[in-house]
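Missing here is one protein chain; the remaining ones are kept as they sit in the complex.
This part shows chain A:
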Amino acid sequence: MHVRKRVRTVIQVVGADRGAIVGKSPDDLQLVVKGSPPSAPLSNFVEVIGIADSEKSIQAEIWTNFGEVFDTHSYNQLCQLANGEYQHLFL
């Protein structure tokens, strides 16, 4: 849906696969994040900002550690609101 667009999301790190990080999206789908992760070790939840090169993968440019605990349900709702009815409220 957002292929070739700049996207941002928070994933739960599940593992690594051939140099890319495999994570779980806030709506429980699998995502592959390519690119160069930061030198610091990744926490459980990481925010990635980059270009979506397919439905299921992101070429990440910025990685931010979000810690060990995160409410994915609320974040998911936020994403839905931000792209839906209340789009105009978000930059």
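Everything that follows uses one rule, which is that contacts are C-beta pairs under 8 Å (C-beta built on N, C-alpha and C of every residue); 3 or more make two chains touch, one makes a residue touch a chain; residues count from 1.
To be clear about the criterion, contacts and distances are computed from a predicted model.
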{"item": "Listed names \"Transcription initiation factor TFIID subunit 10\", \"Replication protein A subunit\", \"Phosphatidate cytidylyltransferase\" or \"Proteasome subunit beta\", with the criterion being the UniProt name of the chain not displayed", "value": "\"Replication protein A subunit\""}
{"item": "Among A:Val3, A:Ala16 or A:Leu81, the residue in touch with the chain that has been omitted", "value": "A:Leu81"}
{"item": "Among A:Arg6, A:Lys56 or A:His73, residue touching the chain not depicted", "value": "A:His73"}
{"item": "Hidden partner interface residues of chain A, rising order", "value": "71, 73-74, 77-78, 81, 85"}
